[in-house]
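The complex appears here without one of its protein chains, the remainder shown in place.
Per-chain numbering from 1; labels A, B, C, D and E assigned in written order.
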Amino acid sequence: MNTSIIIDNLLHPPVLFFFLGMIASFCKSDLKIPEPLPKLFSLYLLFAIGFHGGVELHKTGINHAVLVTLGAAILMAAIIPVYAFFILKIKLDAANAAAIAATYGSISAVTFITAITFLETSGMESGGYMVAALALMESPAIVIGIVLYKLFDKQVNKDESSASEPELHGFSWFKVLHEAFLNGSVLLITGSLFIGLVSGEKGWDTLSPFAKDIFKGMLSFFLLDMGIIAAKRIGDVKNTGIFLPAFSIIIPVVNACIGISIAKLIGLNMADALVFSVLCASASYIAVPAAMRMSIPDANPRLYIPMALAITLPFNSIVGIPLYFYLITLFWK
Amino acid sequence: MNTSIIIDNLLHPPVLFFFLGMIASFCKSDLKIPEPLPKLFSLYLLFAIGFHGGVELHKTGINHAVLVTLGAAILMAAIIPVYAFFILKIKLDAANAAAIAATYGSISAVTFITAITFLETSGMESGGYMVAALALMESPAIVIGIVLYKLFDKQVNKDESSASEPELHGFSWFKVLHEAFLNGSVLLITGSLFIGLVSGEKGWDTLSPFAKDIFKGMLSFFLLDMGIIAAKRIGDVKNTGIFLPAFSIIIPVVNACIGISIAKLIGLNMADALVFSVLCASASYIAVPAAMRMSIPDANPRLYIPMALAITLPFNSIVGIPLYFYLITLFWK
Amino acid sequence: MNTSIIIDNLLHPPVLFFFLGMIASFCKSDLKIPEPLPKLFSLYLLFAIGFHGGVELHKTGINHAVLVTLGAAILMAAIIPVYAFFILKIKLDAANAAAIAATYGSISAVTFITAITFLETSGMESGGYMVAALALMESPAIVIGIVLYKLFDKQVNKDESSASEPELHGFSWFKVLHEAFLNGSVLLITGSLFIGLVSGEKGWDTLSPFAKDIFKGMLSFFLLDMGIIAAKRIGDVKNTGIFLPAFSIIIPVVNACIGISIAKLIGLNMADALVFSVLCASASYIAVPAAMRMSIPDANPRLYIPMALAITLPFNSIVGIPLYFYLITLFWK
Amino acid sequence: MIKHRKKVEIVTDSAEIETVIELLDEIGVSGYTVIRDVIGKGGRGKRTGDEITDLLKNSYIMVICNDIEAHRIIEAITPIRKRFGGIFIVSDVVIITDNPPDNR
Amino acid sequence: MIKHRKKVEIVTDSAEIETVIELLDEIGVSGYTVIRDVIGKGGRGKRTGDEITDLLKNSYIMVICNDIEAHRIIEAITPIRKRFGGIFIVSDVVIITDNPPDNR
Partner (left out) sequence: MIKHRKKVEIVTDSAEIETVIELLDEIGVSGYTVIRDVIGKGGRGKRTGDEITDLLKNSYIMVICNDIEAHRIIEAITPIRKRFGGIFIVSDVVIITDNPPDNR
């Protein structure tokens, strides 16, 4: 495995800004990006990814191969939380296990972007429909996670909950599905994808200076902020023993390997295979935590957020992506 | 009338983002652009429109035709509130009638941009002095609205007001004129226009990547937010009967028709005529509401804001502009 | 001295936006850029200056001449506060004298940018290592200022302070050095410089649309805000007599002259000499005030902020830069 | 005119604010004031906001109401407090009032 | 040193805050604290802010003052409350103080 790939990946300015953020945080510098500016950057990224993907999808069209890929994406998003849940249940209660499982079933847009950039550096490009895969993989894990929680938590304290606080535990599937499929980030990326699809290359000419030219700069700022926050959050997992940190590194690799196998099976090219495996490997720190907070309030956000943000995200960005790519080059030869 | 024009207009990405915002709001998604980010977009738009217009004005110079156009613009901004007021007085009290009349006498920068974009799609371009017209049309309606209110409200409760709360009803024309002509949005667009005028093409080279290239992207985000808010506000007018919603659709068309006639009279070309009629047809939801809140606090912002924002703005953007353009093509043949 | 240089300098759009801000403030317009948007612009500027400088430094490399320049920069940043302090002590107590001295020993990134732009208009370019000089000159003055304060304040109320509030006056050098060298703005510009240095021209291709193309636009918005605030702050110095306003104009000229002499001595070219003298002449209104507030709380921020922001900054931007350049053209002939 | 009232103050998860407001609307209090995104510390540790996930944020609600309403608020909100934590404060205040404002 | 004081709290239109502050300055209170852009509900319906027009926003002001000043505030602000709505709360507090801070 060529280490120069890893180094190239690390020297990419946006990634360096992530490290700058981490350093700032470790040095206890007062460097910070005050709210709601981080929201500006994350809204922008969702918009730009979605729109760009939509335009690309407009070019390729929605053919059979695309549909198969999207089907595989949804499948993975639904399966990952199931096995992740049972692994986690070894050490954790149902609430935390379900929330973390959902986190790892869903995806991280930033890791997706890092993979795309990694491909660019190697002169490759993945299909626009991978953005559709990204959008489709955000929500199912939320639903699966909640189902698992309901199944395995009910058995324990069934009587108690149904007696004392009926109206609150009177859990609403409507609310859950609403939160899963219509939360802000899912809607923005899906909507932008759709707008890109509809407006095609004419729309791209209109928006590309905004959606593409300044993209890396906005990403750099977003990653600077992510670095600051990730470094702050690392402390939260430090005191939980070795199980969760280990999980945060091993499960992405497992997910990526399964993803690579499926990618091979359905005949994706190398670029698409990398992106697919990265989607499987990545963990959500935006849509899922927001949904979990409302649906499984007994789960501790100080576990699932830092795992996804402070361990899995940097691991995937630095080691994971080159590793998965290396595996793919072996398989696809 | 060619319906493909309407459709082209609708498929323009920024307009689609307006709809995305409306959909998000109707679905009760938590998608939102947190404050003060919408301010960033609106400040940017005022800056970019003003500066661009100033540079264009630098090219054409301020000749006789320009002065006639600007005179006509001021005239329209002063007349519209008068007849609008008397129509509104049929159903409303003086305070609300005056505030709504002022709203419709003033202009909406977003509708102006939509018209400019519409022209671009058809390969036409309006003169830079139309931005000066835009700037000049913002304020007069505020003053006229307040004059009407003073005239027609005093008669009703003259004695009462002068007795009990002298210092508050001790209305200050200084404050009103200050608010009308020096409020933030008027000053920014006028100042930017002036800076564009002074710095000319050299200045344009300096700023065009910022003021022009990313313009449509910033507009998309602003419209996304406008869509979210417009959809929320629709509820406010729903319960007021048919009069106000009807007014919000009919009066723009009336204003546009008068605008078209005057444009023909003073010999504007088709592009300028469209922009002129759109300025007449559009209603303010930034400068005027802010001024009305301070000068006519008895008027209900839950009437004049949603009328301008949730009905007239979408109507003009979707149906109005193509319609006015159609009428102009008929007349100018 | 060619007055057209001054006028060209003044007609540059970003500078005009500074004046627009001042006008808005003087007219008591409600035009304002709500927080934290000004932070967005200032973070952006630090990022863009740092990154650009780093890339330039990558091109030239770090040679002997560069090191001499940087040494001279640190020297100036350390000497200026010393003589400034003794001048100020004539009229002020140790706390205020030290805080103002530190302010003038440090630098202003905006004045730096104005100088760069001024050079551009004249078709010249300074070296990328001048950004490194900028970064290195931010912090030393803070330390020197605090040392001076400790030396000259202790003598007066030594007994009192050591008795009553030991833990608070138990001053921590660690905290001071931390604040001086790791405050947000120093870290961001240094970090960006370093990232630029590491990623070189490849990185520049990635980020230049963000870091360069929209730079003047972001600068315009930042200066608009600076104008608004500078105008508000002018009132604060108005009531302090003639000493401080005079100081705010004379000391920059003195510093610039010393800077020019040293530049000549170490053999800088005209462009670098201008930038060097401008760094010496400029005063900090970001990093230093923040540090002074914590280290010398007895100094009055209503003195040192407006001096740097409302007098020295406009003076340098309008009169100073052309003046220093004129002097340089005389010397370098 | 002076009236004696209870001031009920609640600090809880920003995510729960919608639920609390619904409860207040049901109870029919005459009004409330909300300050979003305050930060703090309590039984569940420090909550200083997290810009990326929008979690770990508190909101503050203040309700001026009469004794009966205060009791109903306390009762209605107890399950939320049990589940999501937060702090619930009651104190005595007077409000200055006259006929309700007639405009709008 | 402990002093007994009144705490006057006002929630009203953000647009009126300037006027309220002018009144407080005229009355000569020793200080006040303002929290901008709080949201809420009252007699005039929900006021959750409107980013586009900057209307429908409330601000909160707290003034610690003596009884006489409290009365003068109430009197001075009554016309504003009548016109623009809002809520005006008074309660008793003690403040911890000594000689006024001598720096600046």
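FYI, a residue touches a chain if its C-beta (ideal position, glycine included) is under 8 Å from a C-beta of that chain, and two chains touch if they have at least 3 such contacts.
Just so it is clear, the model here is predicted, and its values are computed rather than measured.
*Asks:* Tell me which stretches of subunit E touch the chain missing from the display.
*Replies:* Within subunit E, the residues that touch the unshown chain are 5, 7, 21, 25, 30-36, 64, 91-98, 100-101, 103-104.
*Asks:* Residue by residue, what part of subunit C touches the chain that was omitted?
*Replies:* Contact residues on subunit C toward the absent chain are 33, 35-36, 38-39, 42, 165, 167-168, 225-226, 229, 285-286, 289-290, 293-294, 297, 301-302, 305, 309.
*Asks:* May I ask you to list the residues on subunit D that touch the chain which is not drawn?
*Replies:* 9, 11, 35, 38-45, 58, 60, 74, 78, 81-85, 87-91
Just so we're on the same page, only the chains that are shown with their structure count from here on.
*Asks:* Would you mind naming the chains that touch subunit B and likewise touch subunit D?
*Replies:* A, E
*Asks:* Pick out whichever of the two, B-C or B-E, is joined by more C-beta pairs in contact.
*Replies:* Between B-E and B-C, the larger count of C-beta pairs in contact belongs to B-C.
*Asks:* Please report how many Å separate the Cα centroid of subunit B from that of subunit C, as a whole number.
*Replies:* That gives a centre separation of 42 Å.
*Asks:* So how far apart, in whole Å, are subunit A and subunit D when each is placed at the average of its C-alpha atoms?
*Replies:* Measuring from centre to centre gives 35 Å for this pair.
*Asks:* Enumerate the residues of subunit D that touch no fewer than two other chains.
*Replies:* Subunit D, residues with two or more chain partners: 103-104.
*Asks:* For subunit A, write out the residues touching at least two other chains, lowest number first.
*Replies:* Residues 33, 35-36, 39-40, 209, 213-214, 290 of subunit A each touch two or more of the other chains.
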